[in-house]
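Complex shown without one protein chain; remaining protein chains in place.
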Amino acid sequence: MINLFYKISTLKKYMTKTAKIIIGVVVIVLIAWLGYFYKKQATQMGNTEPIKIGSIFALTGLGASQGEQELKGVQLAVKEINEAGGISGRQIELISEDVSLDKLNVAGSVAHKLVDIDKVMAIVGTTWDEPAQAILPIIEAAKVPMVGQNQTRALKKDNPFNYFFSTWYDNEVGVRELLSYAQKMRLKKVVIVRPIGAGFYQYVSDKISSNAKEFGVEIIEDINLNNPTVNDFRTDLAKIKIKKPDAVIIVLNGFTGCPFLKQAGEIIGNVPVLSTEGSGDYYALSQCSKSMENLYFSYPKETSEYASFVERYDKAFGASPSTPSVMTAYDALKIIAKSLESTNGEGGEKLQKVLAQTKSYKGVSLNDISFDELGFVATPLDAFEMRTVKDGKFVKIR
Amino acid sequence: MEYLIHLTILFAIYGILGLSLNLVVGYTGLLSVTHAAFYGIGAYATAILLTSFGVNFFVSVLAAIIVSAVIALLIGLILSKFDDDYYALASFGFNIIIFSVFLNWQELTRGPLGIPGIGKPSFGISNFQFLISNNLEFLILALLFLGLIYFTSRFIVNSSFGRILKAIREDEKAIQIFGYNTLYYKLAIFVISAAMASVAGSLFASYITFIDPSSFWLMESIFILAIVILGGLSNLKGSLLGALFLILLPEALRFVGMPNDIAAQMRQVIYGVILILLMLYRPQGLAGEYKI
Partner (left out) sequence: MDILPQLILNSVIAGAIYALVALGFNLIYGATKFFNMTHGVIAVIGAYAFLFFGKTLGLNLFLSVFIGVATAAIAGYGLDKLIYLPLRKRKASNMALLIASLGAFTALQAIIAILFTSQFQTLWRNYSTQKIYEIYGGVITQTQLIILISGILITAALVLSLKYTLFGKMVRAVSDDEEAAKIIGINTNKIISRVFIIGSAIAGLAGILIGFDTGIEPTMGMSLLLKGVIVSVIGGVGNIYGGFLGAFLLGFAENFGIWKISGEWKDAIAFALLIIFLLFRPRGIMKK
């Protein structure tokens, strides 16, 4: 009894005024906002309330350079729809959240917040596979459809989830386009360099290895890089040099592209570097175009909508869309909006059914977006083309 | 409310991590920055056993504890040769080595692709089967584990074993003179702490149903260390407070309205500033008693 009394009085002593204030403020903020949202749910009736759509991209930390751009694609779509009157007369309210590989443990919290508190109708996201994989059970249980803008086929195989769709291309098609170029240019002996760190690189690199033989490409050396933030490739390039390959294949993106290409230029000279669509990054082009002249990459063909999209994007953001997932993110939101039109703003199972039946949607990323039974985009075998860089511009290789 | 249940489960998991690390850092004075490694070993052990071998969750927890304990024994032995800064550095070296194993031993862990589809806990005695089928039930399980570990920690800390740990923290040489084999004590608490962390990992794996190496990198160890320091070194309730605070803070910030373009970055700024302010005004932590 005396112990208890003693404990309370010492506890009071510990908690100085400032500590109490800080803790108090945080708790109050949390309660206040939760209360605010509860109230908002309670009074939300009637059709002039905004339609909420969530987005989850990597906005800080690992992958932020990509997620930042993907968010822009979605923002443009939202702006255009709202300016045209919204969905069934209701404006879209975009709730944007941040999940990146270096803080993967908030993926669940973010998903729960969007579906339980904000009560979004649908979500666009995530940047790369991992956060999506962690979120799938949550959206499935809450019956909130999510459309991914750059998820690989590795995602659903283990767990068929019905509420997840993706507008991202089948990477294998791009890989095969790349390899058929190698075949055409008689690049027989090739070294593959595997960046490591996100499942995406692993998946695409595996596709390259498994498809290579069919195109007469022999992988003479398989080099694994070591961590996602590495940008010193020199010794790996020195190893490549002594093998004297016809070409180097590596899955690059806007972040690793410039350092690798610059160092490749220094160490292995004119050996061509082959890569996939992530390397055709407009932002990287503005930073190191000269080094990119040795780069040959497969990229989705321009659709009929593309030119006008670029104009609108440029008007909104003063730049070209840097990477293909900007376009797929834009299409993802537009498809969600279109489906919401047909369900008259209703979400859940009804929305899922309409989304699943998306066929022949004219997108910016593909001329014909149709979801297959797993919810992925059916990618035509000739959807990609080869490009390189000349005089600071991307040019198609004939 | 699913969101709150989710946050409470995370609190339970990070509470376990904070408690276990506090035993080593706060009570014994060993600056270990490798806790995420044991968290990860627990998670991967459970993930692999559940997905590839269909082992029962609780059995996998035990298996994970054994694996963690063995590895902790080895690491603890090597670490015991160091003191102070070198201890910290060597410990995070181990964290990175173990992370490398998660990332590169692909036959076992599938590397960066991670392990999806991890099942939920279940147990059965003959005809009676109980499967944890929703988050509320999982929460109860997690809280049970948290309670178990909290009371175990309290027991350790209040026992004579705990007193020796504190003595080691204050002045190791002095207590050696009294004939105590300090190596044994330091190893023992390191292994116990690792075993607890692995339980947290098992819970994490089963709850999220998907794990990949990026959750167990150095920053996670630093985050757990932050929980311990923020809560107050050598104060068990403090570690729980610290876990609560560091989980709720980013969530609370999500509700503060900001223009979409910079919202995420601004939240990071505010988060960082709050950490600074907290340290400035309460350097001993929210419930700390130990002020050097």
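A and B label the chains in the order they appear, each numbered from 1.
Definition applied: a residue touches a chain if its C-beta (ideal position, glycine included) is under 8 Å from a C-beta of that chain, and two chains touch if they have at least 3 such contacts.
Since the model is a prediction, treat every value here as computed from it, not as a measurement.
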Residue of B:10, B:30 or B:88 touching the missing chain in the full complex | B:88
Decide which residue listed in A:232, A:314, A:349 or A:372 touches the omitted chain of the complex.
-> A:232
Selected residue (touches chain absent from view) among A:65, A:211 or A:320 = A:65
Residue list for chain B contacting the dropped chain reads 25, 31, 78, 81-82, 85-86, 88-90, 93-94, 96-97, 100-101, 103-104, 218-219, 222, 225-226, 229-230, 233, 262, 265-266, 268-276, 278-280, 283-285, 290-292
Residues of chain A in contact with the chain that isn't shown?
-> 59-62, 64-65, 67-68, 196, 223-227, 229, 231-232, 234-236, 238-239, 241-242, 254-255, 257-259, 262-263, 265-267, 283-284, 287-291, 322
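Going forward, only the chains that are shown with their structure count from here on.
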Whole-Å gap between the CA centroids of chain A and chain B | 30
Residue ranges of chain A in contact with chain B within the complex = 14, 16, 18-19, 22-23, 26-27, 29-30, 33-34, 36-37, 59-60, 62, 71, 75, 94, 96-98, 101-102, 104-110, 112-113, 115-117, 129-130, 133-134, 136-137, 142, 154, 158-159, 196-199, 201-203, 224, 226-227
For chain B, which residues count as touching chain A in their complex?
-> 1-3, 6-7, 10, 100, 103-104, 111-114, 116-117, 208-210, 212, 214-215, 217, 219-220, 245, 248-252, 254-256, 260, 263-265, 267-268, 274, 277-278, 281-282, 286-289
